[in-house]
Structure formats: C-alpha cells, structure tokens
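Everything on this sheet refers to the single structure shown next.
One protein chain is absent from this view; the other protein chains keep their places.
Up next is chain A:
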Amino acid sequence: MSQEESDISLIIAQIVQKLKGSNLYAQLERQAWASLQRPEIKLESLKEDIKEFFKISGLFPLPSHPAAPPEHLKEPLVYMRKAQGSWEKRILKSLNSMCTELSIPLARKRPVGEQKELLNKWNEMGTDEPDLSLFRPVYAPKDFLEVLINLRNPNYENGDSLSFRTHLGLIQVPLKVKDIPELKECFIELGLNTGQLGIDDSTQVPPELFENEHVRIGQKVLAEQDSAAAQQYVRQGSPTALRAELWALILNISSQPEDILYYEQLKTNVIQHDLLVDSLIYKDVKLTASNDDYYFVFEDYLYQVLLCFSRDTSVLSHFAYNSASPPKSYIRGKLGLEEYAVFYPPNGKSNVIASSIAPLCFLYHEPSKLYQIFREMYVRFFFRLHSISSHPSGIVSLCLLFETLLQTYLPQLFYHLREIGAQPLRISFKWMVRAFSGYLATDQLLLLWDRILGYNSLEILAVLAAAVFAFRAVNLMEVTSLAAAEAVLADLSTLKVMPLLQIFLFATVT
C-alpha cells in the first residue's frame, strides 16, 4: 500500500472508531437489524443489500475531518492560542483560590441524605436560597472584553501614522471580516425581494402572499426529514408551530431511548456529586434569568440543564475544535479516570450560558430534549462566544466585524461616540456575547436564532448590533456621555429584528 493509501485507511479507521461510540452507530445498527425483515434483503447478498437499503433510506455518515495537527484544529493562530491559555490560567487561579478561601473542595461526593434531598427538589431548585454571599463571580464580562481589547498580533506592524485604514475601534487584531457587499451575498435570502417571517407575516400582509406557502413548504421539509433543506428553509424564518421540530432536524437531535437514558445518567451524577461550580451556577442563574420578564418561569430548568452540562463528558470532545481547554477536575480519589472527570464551563461564567438555554425553554419542555438541543447549540455555536479564537464566528471576529461595519458605514456616529468616551463595542459586547438573549423580545430572538442555524454562523449577531446602532443613530448623535448612550440603547425589547437587518444590509446607501 502506498503512503497515501495507508494514510487514508488510517483516517477511515479513525472515523469508524469515532462513529462506533456515537448515537448514529446505534441507530444504524438498529436499522440494520430491523431491515432483516424486509423482503429485498437476501441472505446471500446481505452486506450489499443492507448498504443499498441504507443508501435509499437516507442514513448518511458524518463528514470527515481534515488531517491537521490537533492544535490547528483548535486555533491556527499562535498568539490567539496563547491569549486563550493565559485567560484560562487566570480563571483557574481564581477558582482555586476561592476553593481554598472557603475550604470547599472543587468536587466531592454527596452524602446519601443530601442526595435524597436534592432528588426530591430536583424540579424546584429555584426556590432554594442557600447562602451564596461568599461566592463571588469568577470574573465579570468586562474582564473578558478587556482581554480581547488587549489582543495583539506580534507579527503585525500597524505603523504610527493615522490613515483612513486605521481602525478606530477597541479591537486591534487584523482578522478578515466581511463588508456589506460580501454580507449581502452571504445573507442573500434576507434580501428585499425574498419573503421573510418577521416581516411578511405581519397582520397587515395577507397570508396568501407569503406566509401560507412558506408554512406549507416547512411542513413538507419536516415530512421528508431533510436536514439540509431545513437549514436552507429557516433562513427565511421558521413558523412558530414548526420551529421546535425544524431546529431538532437541523441539529440532528432525535429523542431516542438512549438519549433519555444519557440525560438520566447525568442527573444521577449531579445528585451524587457536588461541585464548587454548582454554587456559582446557582448564583449566576438566580441573578440573571430569574429577573428576566420572560424566562423567570423556567428558572428550574436552567439549573437542571446547567448542572448536567457541567458533568457531561461528551461535551469535552468539542474542545478539539474549541480554542479553549477547560479546567478539568476529577472527583476526589478518582484522579485520571475519565468517567469521573468534571469540567467547568469554559471561562467559568455560567450565567452567560444560562441565557442561551432560556429561550429554548419556549420550544422544548421535555428535559432530556431540551438538554440535547442546548448541548448541540452550544458545541456548534455558542462556545465561540466565550473563547478567544480567530474563527469568523468567534467573539473576536464578531467584535471586529461590528466595529468595522460601524466605522465604515456610520462614520459620523462612530466618531462622535468615540469622542464622548462611548466606544460602541462597550455597549454592544454584552448583546453579542449572549446572542441577544435577554435583550430582545422572545419571538424576535427566535427569529434571529433561526438565521444563526440557517446560515451556520454567528456573524448575524454583529450585523444586528450594527443595525441597532444605525436605527437609533439620531438619538445617539445627541448624547454626550457613555451613560447617556447606554440609556438610549438600554431597551431593545420593542425592536423588530428582521426589518432592521434588511434595512441595514439592503436598503442603506453604501
């Protein structure tokens, strides 16, 4: 065998190995057993017949990974990797010192009495009020922003002279971001000539013009269980009644018995072991989601999902392509045994993550399904908002995209805000890092997240942030301080996101 061929067979072997542990494999196996009943499968040509059957039935394997050194998969740029590394060290140090101060172990096994108690109030954790005053948050969001602002590429010489190319914003790394013409191409389905939910389904528009047909197509997509078509479909928005199923289809989530079992297993882990970070999670959720107008009802679900999430070792596998490497810990006495590993949500800030679970509670009320959807959304999209990387959907790129859009297309506004000490990113950072959750009305947020799924990118968050500034530009031009600017942009709950995006991308003179 030539070198190339042996490389390929190595890759294939790796893929097969990876697949064997997956849900998909279990499904395939089950289907294969079931297919033995079918008349077209004959014993003599068993292998071929089953293969043929799979082809027709549409169960396709996952795409393959490129052959690249593992660090490159995480993050190709060295300086970014270094920055993420030192950020993590800071967090870990903070966590450890908190443990020492409070003499609480990072992880411990719960005594049986406590386990029973927790099991009993599993559905009501929101009503508990332990003393959390000694726990301080591991870091504040503005700390993270400061780290991003201080990122520098050591190979890049900016030059001292100001030119029209000087970037006036806070982010000073030379990543490539799209401009409006490129965004228009990318988000072509948001154009003025294409029907959108969020615009063309308002009460003044007769439903025959767009909405009815769109719903019909959506139902067809679901009937065919076509994941790729679903992804294309939601670019124009998803009808509320179909959204839960469409998202599950796009994220390849189906509630098989093993998924429910997996969730129950995680729940058992939570009951049995107590983690320091549990209290941090508790405090964070209490502070944020329970004060929210819409999400307070789901407070208990948030605890359940987050507590399980921090014990979910399958999430660890996504760190292969996440620039972050989370601090891992092992249950006392079980050092090195993977089943007893627990990790802390990267950057330790769980309220930010809690806010991305809450809107999902509007779609899924079955705990294991809610958990799966959230986990998949996290490992596909939201993790990029919490780690330092050069990925176009990473938070650094989003910040840069936002600032560039503002500086290029609203230079007067940008300059004015900068002059009064109100750098726009300082206001919009919190929106983007939470994917606007908690700032927009729920129905608008869901329309926005439709597009995140549809375009498989978070760039739309930066575009929306810029569009919001554009929308309130007149008022913003009048303010004379950061506080006043914050006040103008404090309440986004009345905004309609699709018209804003459409106008900004397609109807502004560039």
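In this section, a contact is a pair of C-beta atoms (placed from the backbone, for glycine too) under 8 Å apart; a residue touches a chain by one contact, two chains touch by 3 or more; residues count from 1.
FYI, contacts and distances are computed from a predicted model.
Novice: According to UniProt, what is the chain that's been left out of this complex called? Choose from "Serine-threonine kinase receptor-associated protein", "histidine--tRNA ligase", "Polyglutamylase complex subunit TTLL1" or "Nuclear pore complex protein Nup85".
Specialist: Cross-referencing UniProt, the chain left out corresponds to "Polyglutamylase complex subunit TTLL1".
Novice: Of A:Q17, A:N155 or A:T203, which residue touches the hidden chain?
Specialist: Of these options, the touching residue for the absent chain is A:T203.
Novice: Would you mind spotting which of A:Y233, A:Y282 or A:F362 touches the chain that isn't drawn?
Specialist: Considering all chains, including the one not shown, the answer is A:F362.
Novice: Please pick, from A:I217, A:V297 or A:I420, the residue that touches the omitted chain in the full complex.
Specialist: Selected residue, touching the omitted chain: A:V297.
Novice: Using the document's definition of touch, tell me which of A:R243, A:R311, A:R375 or A:H391 contacts the absent chain.
Specialist: Spelled out, the listed residue whose C-beta touches the missing chain is A:R243.
Novice: Taking the full complex into account, what residues of chain A touch the chain not shown?
Specialist: 123-124, 126-127, 129, 203-204, 206-207, 239-241, 243-244, 290-294, 296-301, 361-365, 442-443, 446
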